[in-house]
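What you see is the complex with one protein chain gone and the rest in place.
Chain lettering (A, B and C) follows the sequence in which the chains are written, and residue indices restart at 1 in each chain.
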Amino acid sequence: MKETAVLLIDCPDQKGLVARVSTLLFQMGANILHADQHQDHALGLFFMRVEWSLGGNGDTGDAAFDIGGFEKAFAPIAAELNMRWKLYTATRRPRVALFCSQYLHCMVDLLYRWRSGELDCEIPLIISNHTAVAPLAAYYDIPFLHTPVTADTRHTAEQLQLSLLRQHNIDLVVLARYMQILSADFVAPYPAAIINVHHSFLPAFIGARPYHAAHARGVKLIGATSHYVTAELDNGPIIEQDVARVSHRDQVEDLVDRGRDLERVVLSRAVRWHLERRILCYGNKTVVFD
Amino acid sequence: MKETAVLLIDCPDQKGLVARVSTLLFQMGANILHADQHQDHALGLFFMRVEWSLGGNGDTGDAAFDIGGFEKAFAPIAAELNMRWKLYTATRRPRVALFCSQYLHCMVDLLYRWRSGELDCEIPLIISNHTAVAPLAAYYDIPFLHTPVTADTRHTAEQLQLSLLRQHNIDLVVLARYMQILSADFVAPYPAAIINVHHSFLPAFIGARPYHAAHARGVKLIGATSHYVTAELDNGPIIEQDVARVSHRDQVEDLVDRGRDLERVVLSRAVRWHLERRILCYGNKTVVFD
Amino acid sequence: MKETAVLLIDCPDQKGLVARVSTLLFQMGANILHADQHQDHALGLFFMRVEWSLGGNGDTGDAAFDIGGFEKAFAPIAAELNMRWKLYTATRRPRVALFCSQYLHCMVDLLYRWRSGELDCEIPLIISNHTAVAPLAAYYDIPFLHTPVTADTRHTAEQLQLSLLRQHNIDLVVLARYMQILSADFVAPYPAAIINVHHSFLPAFIGARPYHAAHARGVKLIGATSHYVTAELDNGPIIEQDVARVSHRDQVEDLVDRGRDLERVVLSRAVRWHLERRILCYGNKTVVFD
Partner (left out) sequence: MKETAVLLIDCPDQKGLVARVSTLLFQMGANILHADQHQDHALGLFFMRVEWSLGGNGDTGDAAFDIGGFEKAFAPIAAELNMRWKLYTATRRPRVALFCSQYLHCMVDLLYRWRSGELDCEIPLIISNHTAVAPLAAYYDIPFLHTPVTADTRHTAEQLQLSLLRQHNIDLVVLARYMQILSADFVAPYPAAIINVHHSFLPAFIGARPYHAAHARGVKLIGATSHYVTAELDNGPIIEQDVARVSHRDQVEDLVDRGRDLERVVLSRAVRWHLERRILCYGNKTVVFD
C-alpha cells in the first residue's frame, strides 16, 4: 500500500483552476507524484487528478502531510469554484466483490493479479450462480457465496447478494463474466462502482451471444469492452476496449477462444485503473487519467 | 502484369475436391504459385483459390499453359461437383472507376498506389459530385466527370454515371469517401463489384456522422471498414477492418483526423485484394485468401 | 481429444505434390478437416499440413480411417518426392513439462488454459529452481520437482532434470519464465521441442533485463517473443511475437507489468500451435499454419 493521497476534481472550466489547486498543495508542502488535467472544450468542463505522497521522509526532512488540514483548506475553494471532488487516502484498501458464472478465465486472471500485488485491494467475497469457482475461492482463501438464480429467485438472490455487499462494506463489484442481468434496484446503490466485461466491441453486438452475432456479420476484428454498469443493458460508460483480428477460418468457437484473452485484459485494466482512482465519469463517458 | 491465371471455386463440401482440381492442373503441367482452400464446416461449403503461371519458360522447358484446354477440361468436372467458379487470366487488366466527394485522402492514396504499381489495374475514369478532385485527376491524366447530385438530380446523375461505367467497361467501382447513397438500381448491375469505405467499425455506427456517434458513446477505439456495397446501407459483406486507440482527450475532429489513416488503409487493402482475385463472397460474408 | 490425424510435410517444391497427396487421401476415403500448404519460392521449398478425421461415422457410413494402410502407401511416395514428413495421430496426448522460476504469471495462465481444455496435452511434471510454484502445482495435482541451480550445481541439476524428462516421456518442454540458461547438452535431445518466452521483441534486446534495455533506449512499443530454444541464446526460430504501446510516462516497472500480458499471450499461443501440430521449422524460421 503506497502512502499517497489522490484528489479527483471535475467542474466547469474557468481560468486559474490549476493555479488555485497547485498553489494550495505547494503551500502545504505536498510532494506531488503525478498530476494530470483535462479540458473538454466542447462542454466547458475541467477534470483534474493529483496524487501526492502522505508519508514523511527522514532523508528529505519532509514531515507527514497534514491531510485533514488540506481537506479543511480545500473545501471552501472547491465550493467557490463549483467543484465536484473526491479525496482518497491510502489508509484503507478498497474492498472488492467478484461475481462470476461458470467461465473462470477472468477470475483466474484477476485473482492472480491480486495475489501478485498488481491489484491493490481486499477481496473479501466471491459470489456466483454456479459452483465452478468454489475450488479457486478456496485456493485463495476467500469466502464464496453460491446464489443460484432463476427467473423466480432473481429478486431474492439479489437481495441476499446486496445484504452481503453491505455487510462486507464492498466498494466495488466486478462482474467477471457473470452471465446474469442485474436489476435497476441492484445497480442503483453502486453508481460507477460495478464494472462489467462485455464480450464485444460495444456498441456493436449488445446483449446475448455477441460472438455468434459477430460471426454471422462476418466482422474481421472481434472485441471486448469493460464498462461501468448502469440500469441500461451494456450501455454504461466505457472504460476500456480492445480487439483481435479474426478471419473467415474462425468459427464461433474460435472467436470465443480468442475473445477470452481480450476479456481478461480489458477487465483487469479497468479494475486496476478504478482501484488507482484514475477514472472519472461524466455524462455517459469516462476520463481515464494516464 | 504477371502472366498468371487465378481459379476461384465455391461449392458444397465433399471428399476429393482438392484431388480432382490439383490432379487436372498437374496433368496439364501447371506451375502452381499459390493455392489455398477453406472449408466452412458449419455450412458444409468448400472454397478454393489456385494461382498458376501462364507463360512458358525457356530455362525449365515449360511451354505456355493451355488455358483454353484447361477451361474445356475443367467445365464438366465443375458441373459434376456443383461448383460455382471463375477463371481469371491476366490478358486484360481490370478496369476501375473511382468515385469521391470533397475529401481526397483516399483518392491521393489509391492513385499513388496505382502509379507505383501496387494496384494492378486500369483507371479510366474518376467521378465526383464535387470539383475538388479535378487537379489530382489532371495530374494523373485520368478523365474526370463532375456529376453534381441533389435530391432532384440523383436519378439523372446516376443514369449518367452508369452509362459512363458501361461505356468504359468498368469492372470495379471504388467509393473513396463518396458521400452519396447509391440507389438499388445503381448497385444491382455490380454485385460484389462496388467497394465502399465506411468510417466506423461496422456494425457499430451505421449511417451518417459515425465519428460524432463514436465520440458521443465514448468508445476507446475507433474503426474503419471496407465492404462490398449492397442495396442495404452499410450492410454488405465486410472485406477489411482496422481500429485505432483514442482517449478522452480526443474531440470529434481528432477522431476524424485519426480515422483518415484507417480509411486509407482498409480501403486500399480491399481494392488490392479484389484486384488480386483473393475475395470470395458467400452469404453476406467474405473469404479473403492470404 | 479429437480423433484426427495430422500430416506435416516439407520437401523441395515440384509440380504435382498436392495432387499426389490429396489423391492418396481421397482414395483411402479420408474426410479432410483442414489442409494448408505453403511454397517458399525463393528457396524452392514446399510445406503442407493436412488434418483429417480418424473415427468412423455411422451417420455418413464412413468407416474408421486405416491409418496403418495410409502410412504404408504414403512412405514410397514420400521417398520418391524427397519429403521429410511426420504423421501424428491422436492415440496419445503429447506430454509436456513446465519449467519456471519465481514469476508465475505464465504458469497460472498455461495451467488454467490446460484445465479448461484449451491446451490438449498431459502435464506430468513441473520443474523450478524456486519453490514459489509449489502451491499451484499442488492445486492442479501435478508432481513438482525443485532443482535449485547455482553455477556449481547447474550440470547436476540439468542431469537430474533430463532424467525426469526421459522417465516421464516428455515430448515438449515449456520454459514459462524459467530464468536459467540451458546448456547445449540439455537442448540437444529436444530439437524444436523446447519453447521459451523472451520478454522483448527479438532480435532487439537479447539477453538479460530486456525491459531495462528497452526503457533506456526509449522505445515506444515493447514486445515479447516465443521461440524454440537452440544452443544459441535467444536466437532460435521465432513462433510468435506481440507488442504493446508504452510512453515516456512508463518506468521500468510499468514495462514489466505491461510485458507480463504479452508474455502470457505469446507463450500460450506457441504452446497451443505446437500441440496442434501447426508449426514446421526450416532453417531458423517457422511456418505456422492457420
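By definition in this document, contacts are C-beta pairs under 8 Å (C-beta built on N, C-alpha and C of every residue); 3 or more make two chains touch, one makes a residue touch a chain.
As the structure is a prediction and not an experimental result, all values here were calculated from the model.
The chain not shown here is touched by just one of A:Val18, A:Ile181 or A:Ala208, and that residue is A:Val18.
Checked against the full complex, the candidates B:Ala5, B:Val50 or B:Leu104 give a single residue touching the omitted chain, namely B:Leu104. Taking the complete complex into account, residues 15-16, 18-19, 22-23, 25-26, 29-37, 39, 41, 245, 290 of chain A touch the chain not shown. Annotation for chain C: contacts to the undisplayed chain at residues 38, 40-42, 201-205, 217-221, 223, 237-243, 247-249, 251-252, 283-288.
The set of chain B residues touching the chain not shown comprises 104-105, 108-109, 112, 116, 118, 135, 139, 247, 249, 257, 261, 265, 290.
Keep this in mind: only the chains that are shown with their structure count from here on.
The geometric centre of chain A is 36 Å away from that of chain C, both derived from CA atoms.
Computed from the mean C-alpha positions, the centre of chain A lies at a distance of 42 Å from the centre of chain B.
Counting partner chains per residue, chain B has residues 41 touching two or more of them.
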